[in-house]
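Complex shown without one protein chain; remaining protein chains in place.
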Amino acid sequence: MSLLRRPGMLWLALPATAVLLFTYVAPMFGLARMSFNRTLPGGAMQPDWTLATYAEMAADSFNLELTLNSIQLSFTATTFALLLAYPVSLFLFRTESRFRSLLAIIAIGPLLVNGVVRVFGWIAVLGDRGLVNSALLALGLVSEPVRLIYNWTGVTIGLTESLLPYMVLALLAGFGRLDREVEAAAMSLGARPWRVFVRVTLPLSLPAIVLGWLICFILAMSAFVTPKLLGGGRVFVLATQVFEEAVDTVNWPLAAALSVYMLVLLLLFLGAYGALTRRVER
Amino acid sequence: MKPTGPVLRLVVALVYGFILIPIVIVLAVSFSADNYIVFPPSGWSLRWYGTLLATPTLFEAFRVSVMLAALVTVLALACGMPAAFLIARHRFRGRDALFGFFTAPLLLPTLVLALALLLAFHPWGLAATVPGLVLAHLTVTLPFVIRILTTAFANLTPDVEDAAATLGARPFTVFRRVTLPLVVPGLIAATALAFLLSFDETVISLFISGPRLQTLPVAVYHYVERRTDPAIAALSALMITGSIAIVVLVERMVGLMRAVGR
Partner (left out) sequence: MSHVRLDALSKVYGSNAPAVDDLTLTVERGEFLALLGPSGCGKTTTLRMIAGLVPPTGGTITVGGADVTSLPPYRRNMGLVFQNYALFPHMSVADNIAFGLEMRNLPRSEQTSRIAEALAMVRLEGYEKRRPRELSGGQQQRVALARALVIRPDVLLLDECLSNLDAKLREQMRIEIREIQRRLGITAIFVTHDQVEALTMCDRVALMDRGRLAQVGTPEDVYERPANRFVANFVGRINVMRGEANGASLAVAGAPVAVANAPRTQGTVDVMVRPHRMTIRPEDVAAAAGENRVSGTIGRIVYIGDVIQVAVDTPAGPLVAERTTTGPDWHTLAVGQRVAVAWSAADTLVFPPEAR
């Protein structure tokens, strides 16, 4: 159509561009700028161009601990999420069930339920008088409740669940290359189902796994609600620290510097991961 | 060859259990008669739904969230639809770059984005205001809408529009009679997801809202932070029901998974 294909229609992008310039380009520059400001001893902030905040951040060994906590938590939760999401995605990809779309929606369900609500649900399941402990006590397996929330266990469980839908979506998107005909071919050549899985299905879905793992790891590194609420103030990661400095302590230069540090960390990780997968693929 | 074996089905059933358990338990606990979160509860009642009705702060927060989500949805569609149309249907230099620019906020950690918004909006006097919250929510909903609608517009074969043109339809008629009806599934999905995304948005709202202007997730967050009683379960049950209603509606109308582009 002549009119719709005519050049000079770039104005169509104007509203969206204006909004996003205002809501993320300017703020992100502002964030970077803020990290070079100075915090006066009283806590007041003074515009400046100094690396003092970064120096302070580097000198505090607590930040190293936070970094390691974040990485460990993210690594564990992402791996669990992958192990749980893979069979589900494979099932959804293959099933010819009438309920396929219903099952797919349930699988990405956590995405549609508010994060705070889900945390609350885990409190009801894992709390001292929740489902799990009630069952364990009733069965006489334990004499007093096992602590399952307000510690790393609870946070890992909650985070795993919140990553699941993203992992499922990433895997499903990547399964496009998986062809039932190829699996059928392998089987016709005498491979039993398990061998088909190891020799054909898994290698073909490797790119999807890599992508899903990466997306979820990044999401996990910056997850905040779950560690904060399910951690009950006993679980410290980079994300909770940023919130702490920004909202409770109101040390904005430090919060900004921590954010920049987190971004750089993620970029480094992305780079390393990319290099690693390229080497593996070769 | 059967598409799924028994082992796979069993594992999948277990994972579904894991996904559904917290949601089901919340629904059950909301009918508890106890003062604490106990499962199984010692008795059943509707008293916590009553408590909910008697808590004006939660009510106010709910009102704020609905209004906010509606505003954000309308604005995201109004800004996102032309942009998506441009990107999907026109060839011009820098098209990929523009798409990258539009969707980059989806790659940024929400926490970092939230802090950046707080730092920027505070001096502009936008923190803890309705316009500020609307703009802040647009940061994530607009890119999302643009991505869904770009897929919807791109999936349309231009041949169909050309056919309409050769049959005598003028460009605007082509858009109204052919292009638009064919992207309706994408539009419905984008509307529903934009609404849910804004309604459920927690982290950015936590940074931007203040004591006098709270969204529902922020109010719930502060509530859970302080204490946990079945009132929150009742509220959660209502929120879950709302989400399910929207999802079922969209699924009925267009098929959610198809509209998301999977």
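A and B label the chains in the order they appear, each numbered from 1.
The rule we apply is simple: a contact is a pair of C-beta atoms (placed from the backbone, for glycine too) under 8 Å apart; a residue touches a chain by one contact, two chains touch by 3 or more.
Not measured: the values here are computed from a predicted model.
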Omitted-chain contact residue, chosen from B:Leu107, B:Val130, B:Ala163 or B:Ala245
B:Ala163
Against the chain that's been left off, what residues of chain B make contact? List them.
157, 159-160, 162-170, 173, 177-178, 181-182
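Keep in mind that, in the parts below, only the chains that are shown with their structure count from here on.
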What part of chain A is in contact with chain B in the complex they form?
1-5, 7, 9-10, 12-13, 15-17, 19-20, 22-24, 26-28, 30-31, 34, 84-85, 87-88, 90-91, 94-96, 101-107, 109-110, 112-125, 127, 129-131, 134, 161, 164, 169, 172-173, 180, 184, 187, 193, 218-219, 221-222, 224-225, 229, 239, 242-243, 246-247, 252, 255-256, 259, 262-263, 266
Where on chain B is chain A touching in the complex?
1, 3-5, 8-9, 11-12, 15-16, 18-23, 25-26, 29, 36-40, 75, 78-80, 82-83, 85-87, 89-90, 92, 98, 101-102, 104-105, 107-113, 115-121, 135-136, 138-139, 142-143, 146, 161-162, 165, 171, 174-175, 196, 200, 202-203, 206-207, 217, 220-221, 224-225, 228, 232-233, 236, 239-240, 243-244, 247, 251, 255-257, 260, 262
